[in-house]
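Every protein chain except one is present and positioned as in the full complex.
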Amino acid sequence: MTSKERAKREFSLVINGEPKTLRAHPMERLLDVLREQLGLTGTKEGCGEGECGACAVLMDGALVDSCLIPILQAQGSNIVTIEKLAGDARLCALQEAFLECGGAQCGICTPGMILAAQYLLNRKPRPTMEDIREGLSGNLCRCTGYTQIFEAVAEAARRGVSA
Amino acid sequence: MEKDHIIGLPAPRKEGRDKVTGKARYIDDITLPNMLYGATVRSRIPRGRIKKITFDPGVPWDEFVVVSAKDIPGKNCIALIENDQPCLVDEIVNHPEEPILLLAHPEKHLLPKAVEAVNIEYEPLPAVFSIADSERRSEIIWGKDNTFKTYLIQKGDVDAIWEKAAFIVEGEYFTGAQEQLYIETNGMIAQFDPKQGITVWGSLQCPYYVHKALMALCGLPEDKVRVVQAETGGAFGGKEEYPSMIAAHAALLAMKSGRPVKIIYDRAEDMVATTKRHPSRTWHRTAVSKDGKILGGEIEFTIDGGAYVTLSPVVLSRGTIHAGGPYYWPSVRVRAKAVATNAPPHGAFRGFGAPQCLFAIERHMDRISEAVKLPPAEIRRRNFLKPGQTTITEQIVREEIDLGKLLDRALSLADYDSKRQRFAKQNESGNCRKGMGIAAFLHGAGFTGSGERYLSSVVGMEGRADGGVRILVSSTEIGQGTNTILCQIAAEALGLRYGDVEIARPDTTEVPNSGPTVASRTAMVVGKLVQSAALGLKQTLAGCGMLGRNYTPEEFRAACREYVSTQGQLRSFAKYEQPADIFWDDQNYRGEAYAAFAWAVYVAEVTVDLATYGVSVDDFVALQEVGRVLNPVLAKGQIAGGVAQGIGFALYEKVEWRDGRMQNGQMTNYIMPTSADLPPVRIFFEEMGNTHGAYGAKGIGELPMDGPAPAIVNAVVDALGIPFDSVPVLPENIFEAVSTTGARENTVPSAGRG
Partner (left out) sequence: MRSDPADCELVAPANLQAAVSLLADDPGSWLPIAGGTDLMVQYAAGTLRARKLVSIWNLPDLRRVEVLPGEIQIGAGCTYTDLREHAVVRDEFPLLVRAASWTGGIANQNRGTLGGNIVNASPAADSLPALLAYGADLILISVRGERRLAYRDFHVGYKETKLAPDELIRAVCLPRHFAGYVSYARKVGTRSAQAISKVCMAALARVEGGIVYDVRIAVGSVAPVPLRLTETERILDRKRVEPSIVALARKTAAAEIRPIDDIRSTARYRAAVVSNLVAEFLEKLRAGDRP
């Protein structure tokens, strides 16, 4: 084992409901661990500076930017990524609504948007448009101008978000 | 219009499911076995000669693959229009961040250190950083005179009009650079095999542009270069020509190492090193009659192209042709030029020259309205192009467009008159000033003039073994809806269900060259070819008696299955043919510039907060005539997104330059609008059809970029009574203007206005 390998430590987390143990340097970004070690490429890097929200995941139920979290600080936590939100066969209400309302154009901001929307709806099942705007204010989209994204979130709220 | 069964319906995004589940695979989601990561060593000076390159100790250089210009097997250039842009600097650097060396290593975390450890000594040369500096020609940095390209349009007798004019109105207008800021940065993976040649996968708009560039760079024939588009996270023109550069870099590293190589730019590198919208300067001098009609004028349109030619001639062309706006000019002279500066080359960005010159003419129309003392709406009404009149390139307006009526509708939707009256009162006191602004404009779809004939696009359609059909085009999905609308068109043309049609991933070994995904041409031009190819497929089946005149989708599928099982393959190709009424004189820049124009009027309502000098856009009406709305959800999405980018262009997005290098290359400091900065945009369509477009469609992708900046700035001017002729208008600019001249205390309209 190289000295570099030796400097890696073991971390245990629950990812999308499944316990995982992995080896990593403590300062590896949670984003990179998810994408590269765990193959969960649904979470994206758009800026690396906590501005665009494309890397958003839920950590112990809280919406966070995974590009700003060293894996050590995620030790023992419960992480939910876009891959969890629905089973293979069906889509959750948010995903359906995004499809119907045009909430996804190029799609790169979509996983982070959906996570942010999920977090919002978990806490405010009947959000106003202002709530939606605020809840998604940390997620940048260059394609849609946001309107159809907000419509999608409002529509999902009307239908009741499935877990 | 006859009732169609899928055109005009909100068919769900073809690849949407993958996008909302996180399954869509963008280039950084892909890893190949044995892959290396690549990085680029870039110039730190704007211009100069490389004297020496050394490699600092402390880096395991023997583990690295290092590529320089000497490693280029073919020509050291990125083939585009002229071949003046090197792939890697050989000796002379012409802009900051110019690529000099390439490095690759299995561990991507070692690359930034290695890049920092490459020491380059330069002998600096004087550099040029602005249009004015470039024109001065005290330093020649390109060609003989720093000029990439010029155009001249002359219509009528401009020199004779000045003495007849009741008013002569002059103005100069500026637009700054704008960063495309797609949320997915540029990325490529390349692989080389001595027998198969080079394969690249990447985030890109135009696979065949990359294909052409790699052939020249690698010295490989057509069939030894393969380009495949990965799911692309936004482009807006920023991935039209630039991908050829990053593909070339990945290819060179792959060739030298014998291993696949991935290069992904981080945000900072992408912002400082890749293309931006061309900065522009437009000067207008217009002769106007006493009743407010344009008699003619002179227009000088200049764009800053950065260090190499790249696409500047084409950006210049579009800007030149749109310089007159949607108005009738009995005579006009347009002198246009693209000049060189020592900045990274500027490139394609949605609108492509039109947002620049349309900002100018629409600000100028308001200036004319002030001089002539007619309201902004009226001055436009009196000068709008009418059917039968000619544009500045002497293209006859053949469709029955009534721009006056479009304007009236937009104003009514915006509640323009009553709001302006109310604002005039409100502006008498308080800490806010409100205003309304209008922009009327047009956008030509497709390549200019003979451009589409030159492209000679080919579209294929394939019957599958399972009876469905597959569209074969090089047109890429970049979020705008290519996959969806082309499938809708094919389904409509064949009488099939949307689900019966799929579209192939753009892979140059599998799809023909249907031209680049640019110029708002995909729905209109490529879509029409999809219609034709579909009909060809139908005819083949009908021709062998497998399909009657009327059939159900299931019957089609059965016929298709039978044909494929007995004949082996069912394919149909359609090739672009220039319509007979499109004639373009490239020498004199005269004739039918575009097969179709979309027309629009946008109205903005703003509030200027005199405590912070900030502008908020409170309401925005976007009304456009687009031929045919193929998919209402996608069409609305295009307008909403384009308006958002236009609002950014008008009020927020400023590139801070120092010595040719962008200083604010982070998302924290390059300000794009968040949802909190955008009003609800009210979007309305009119549909007049278009004989040259699929099911009557015109292009709409770029149109919404043209209107917001002039509408908003006109509104700010209306609110404050102070002219602003440059975008972006930042609060700092408003502060400086207000403290010098003082905001208009009383905005009660003077005689003739309001």
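By written order: A and B. Residues from 1 in each chain.
We adopt the following convention: contacts are C-beta pairs under 8 Å (C-beta built on N, C-alpha and C of every residue); 3 or more make two chains touch, one makes a residue touch a chain.
Quick caveat: nothing in here was measured; it's all calculated off a predicted structure.
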{"item": "Left-out chain, listing which of the shown chains it touches", "value": "A, B"}
{"item": "Among A:Gly53, A:Gly103 or A:Pro127, residue touching the chain not depicted", "value": "A:Gly53"}
{"item": "Chain not shown: contacting residue from B:Leu9, B:Ala268, B:Leu413 or B:Ile722", "value": "B:Ala268"}
{"item": "Residue among A:Ile15, A:Leu38 or A:Ile69 touching the omitted chain", "value": "A:Ile69"}
{"item": "Touching the absent chain when the full complex is considered, from A:Gly42, A:Pro111 or A:Gly135", "value": "A:Gly135"}
{"item": "Options B:Ala558, B:Ile671 or B:Ile722, residue touching the unrepresented chain", "value": "B:Ile671"}
{"item": "Contact footprint on chain A, counting only the chain that is left out", "value": "4, 7, 24-29, 32, 48-51, 53, 56, 62-65, 67-70, 72-73, 75, 116, 119-120, 134-135, 137-139"}
{"item": "Hidden partner interface residues of chain B, rising order", "value": "109-110, 112-113, 266, 268, 431, 610-614, 616, 652, 656, 663-664, 666, 668-669, 671, 673-677, 731-732, 735-736, 739"}
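The definition used in the following text is that only the chains that are shown with their structure count from here on.
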{"item": "Sites on chain A touched by chain B in the complex", "value": "35, 40-49, 51-52, 54, 81-83, 85-86, 91, 94-95, 98-111, 114, 133-134, 136-137, 140-148, 150"}
{"item": "Parts of chain B lying in touch with chain A, wherever the complex brings them together", "value": "10, 12-13, 15-26, 28-29, 180-185, 231-236, 266-267, 478-481, 633-634, 636-637, 640-645, 666-668, 672, 674-676, 678, 680-681"}
